[in-house]
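Here the complex is missing one protein chain, while the rest keep their positions.
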Amino acid sequence: MFSEWKFTIREIAEKPDLFMSGHRACAGCGPATVIRLVLKAVRGPTIVTCATGCMEVVSTIYPYTAWATPWIHTAFENVAANASGIEAAIKVLKRKGRIKQHIDVIAFAGDGGTYDIGIQALSGAVERGHDFLYVLYDNEAYMNTGIQRSGGTPHGAATTTSPAGTVIPGKPQYKKPIADIMVAHDIPYVATASPYYWKDLITKARKGLEVEGPAFLHVIAPCPRGWRYDTSKSIEISRLAVETCIFPLWESINGEYQLSAPSKTIALKPERKKPVEEYLKTQGRFRHLFTPKFKGVIEEIQRITDKRWQRLLKKCGIN
Amino acid sequence: MESVKQKVLALNGDEAVAYAVKQSDVDVVAAYPITPQTIIVERFSEYVANGEVDTEFICVESEHSALSACLTASAVGARAFTATASAGLALMHEILYVTSGCRAPVVMAVVNRALSAPINIHCDHSDSMVERDCGWIQIYAENSQEAYDSIIQAFRIAENPKIMLPVMVGLDGFTLSHTLENVHVLPDETVRKFVGTRQFPLVTTHTGKEAPLRLDVENPMTIGPLDLPDYYFEHKRQQEEAMRNAPEIIKKIHDEYAEISGRRYGNGLLDPYKLEDAEIAVICVGSTAGTVKTVVDNLRNQGVKAGLLRIRTFRPLPVDGIRKALEKVKAVAVMDRSMSFGGHGGAIFHEVRHVLYDASNHPYIVNYIYGLGGRDTSPNQIRKIYNDLQKIVETGRVETPVQFVGLRE
Partner (left out) sequence: MKTEKKGWKEIPIAGVCWKPSTEYLTGDWKTYKPVRDPEKCKLCLLCVIFCPDGAIHWKPEENDLEFDYNFCKGCGICANECPFKAIEMKL
C-alpha cells in the first residue's frame, strides 16, 4: 500500500521549500512549519488548494506568493470541493492526453474551514472518493479573524467569543473528534500528527499522498497569538500536546487504528503520560483555569483526555 | 447560405441543454439536483453511464460545491459545466463572484425558478436577475431550441481569451424545461469543431515567465490571492473590460453559428420582432416573448404598429442596441418576471429606463411585473399592456408607471 520511502534530516533540509520564505505569518507560527513540512513530503508534481484562513492570507498578499506549486484559493467552506474539481480535471485531462504525468492534490484548511464551515464539502468529497490529501492545520480557533472559538477549540480555552468570564470559564463545549469523524467515512487513510515529531508528520503526509483515494491528516498547529505563549514555544507545545495525550498520534489505515511511536511509548509505559496541567500551564488561553474558582475545569479536562485516550487505546487493540 | 443537415429530436428544454453539453466536449460536470433542473443532470448521468461522453461527472453534495468544483476544474484547464435553479443559484452566490474573479470560463444552465419563501418550484426570473452583478454573462433563451444553441455558443463566448468570463444561460422552468419541442440538433462533429479546444490567455507569473492561465505543474502560478486596497480595484476593472469586449464577440460567434445552423436570434444580443416601424413595444426576456409575438401579430393584423424587443443577452447589457432599437418607439412596456422589492419596478425596467436617459428620443416607459411563482400570463393580458401603451401615446399621460399583471387584489 505504501512505498518504503526513507529519508534523513539532511535530505529533508536539502529539499527546496515549496512554501517559500517571505510569507507573512506571525513570528513563531505553528501552521507555517506544518505546511513547510507537509510539502517536504511531495513525491512529484502537486497542485495545492487552500481554504480561506491564516495560511491563505499570509502566503498570498498580492502581488506576492509564497507558493512554488500551482495554487488556488477560492473561499472558506469549499476547499474539499475545490480539490474534487482539481482531481476530476486531472483525471479526465490525463485520459484525453492533455496532461501527461501524475499530479497529486493537497488541500490545506484550518480548523474553522474543516470542523465548522467546511465539513459539508469535506464529507461530500471523501464520500465520493476523490484521490487527494486533506491537511487540517489545527490552531484551534479562528485566528485569522481574531481568535474566535471553533468546533476545534478545546474545552476551557479562552477565545474572543468564549472568553474567560467571571461565570463561564472559556469554551464550555468539547473539541469535536474530527479525525474519528473522518475515519467513520471509511476512507483509506486518516492520521494525526504534530510538528515536533517532524519525521512522523512527513511520513504520514507522504502516505496520504500515496494512498489511492481520500486521505485526511490532522496536524496540531500551535498559535502563539491565539494560545498566548512566547513565540519560541510552538514546537515545544506541540510535543506537550502529545505527551499529555491531549493530542495522541495515530493512524487509521482502512479503518484499522494504530498508535504512532510517540503515543505508543506512552501506551506501553503509562508512567510517561504527563498530566494535562503541564500542557495547559504553558498557554495564556488556559490561565483562568489556574484560579481556585475554576480549578475543577482542569480536572474535567484531565477526565475527558483520559476517557478519549482509553477509547483510542481500545480502538488500537491495547488494553 | 447552406447550413448542415440536422436531426430533429423531440426534447424538452432540460434535455436540449443536456444534449448540447454532451456534444460540446465537456471535461467536467459537477451538479446537484434541483427542480426544475433535474432532467439535465439525469440525462447527463445516462450519457456518462452509457459511455457516450468522456466527462468526469461529479455528483456533489450541494450547489455550492458544484460551482466550486467546476471553478477549480476550469482553473486546471478543463471545460466545465453545471446547472441549477432558484435556491441552488442562491447557494452558489458567493462562488459566482469567485468564478468570474478567477476568470474561470464555466458555463451554467439556470432553469429559472422562483425564490423562497413561501417555497415555489415554478418559473420566474428572481433567481438569476438578482445575480446580474456577479460578473457572469447572462443569456436568456426563448425556447428549447435556443437553449440548445445558446449552450453551445456559451462555451465559445466564455473561453474567448478576450472575455474569460463564466456564462449562464437561462431557460424558463417548466415552460421550457419540461415541455417537449422539436429541437434541431447539429451533428456531433459539427458541434465539436465549433466549440474547439480551450484557449488560454497568457499571464505573467511570480517566476517572471509568461504562461497560459491555468494550474499547470510546468508553470506554477497562484490564483485567488488576498487582494488589498492597492490592487483589488484594478482586478475589478479588468473584469469590466472583459464585459465590454463581450458584445462584439458574442455577435461574431452568433453569426458563425448561424452560418452552420441557419438559426439566428436577432444579432445575438437583442432579438427584435416587428420593431422597425413600431410605435409601441414590449420588452421582455425568456419564453414570454413567444406569447408576445402572437399578440403582436394579432395587433398588426388590426393595423396597430406593435413590436417586441426581446433581450437575449442581458449581461453585458446591449446599451447602444437598446437605445437604437427604441429610437422611433413612442411608448415602451418592460415586462419583469421578478421583483426588486421597494425598488420602483423590476430589474429590466431599471436598466432599460437608465439606458434611455441618454437617448435623444425619450419614449414613455412603464413596467409590468408578471408571472411570479409560475403564474401564467395570457395573450389577453399582454394585449391589455399594448392597449395601455396606446392610451399613453394618445393621452400623453402615464398614470401608473409600475403595475402587476394577473395579480388578484
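As written, the chain order gives the labels A and B, with residue 1 at the start of each chain.
Convention: a contact is a pair of C-beta atoms (placed from the backbone, for glycine too) under 8 Å apart; a residue touches a chain by one contact, two chains touch by 3 or more.
Model, not experiment: these values are computed from the prediction.
Out of B:Gln23, B:Asn112, B:Ser177 or B:Thr222, which is the one that touches the chain we can't see?
Missing-chain contact among the listed residues: B:Thr222.
May I ask which residue of A:Thr145, A:Gln173 or A:Ser232 touches the chain that does not appear here?
For the chain that is not drawn, the touching residue is A:Ser232.
Touch as defined at the start, partner being the missing chain; which of B:Cys102, B:Val195, B:Ile392 or B:Val405 qualifies?
B:Cys102
With respect to the chain omitted from the figure, which of B:Cys123, B:Leu213, B:Met339 or B:Ile365 is a touching residue?
B:Leu213
List the residues of chain A that touch the chain left out of this view.
9-10, 12-14, 17, 19-30, 32-33, 36-37, 59-66, 68, 195, 198, 224, 230-236
Tell me which stretches of chain B touch the chain missing from the display.
Touch set of chain B with respect to the missing chain: 101-103, 164, 201, 203-208, 213, 221-225, 227, 230-231, 233-235, 237-238, 241-242.
In this section, only the chains that are shown with their structure count from here on.
Can you check the complex and tell me which residues of chain A touch chain B?
The touching residues are 45-47, 49, 56-57, 60-65, 67-75, 77-78, 80-86, 88-93, 95-96, 98-99, 101, 103, 120-121, 123-125, 127-128.
Using the touch rule from the top, collect the residues of chain B that touch chain A in their complex.
Residue positions touching the partner: 27-28, 30, 54-56, 58-62, 64-66, 68-78, 80, 94-95, 98, 102, 206, 215-217, 219-228, 230-231.
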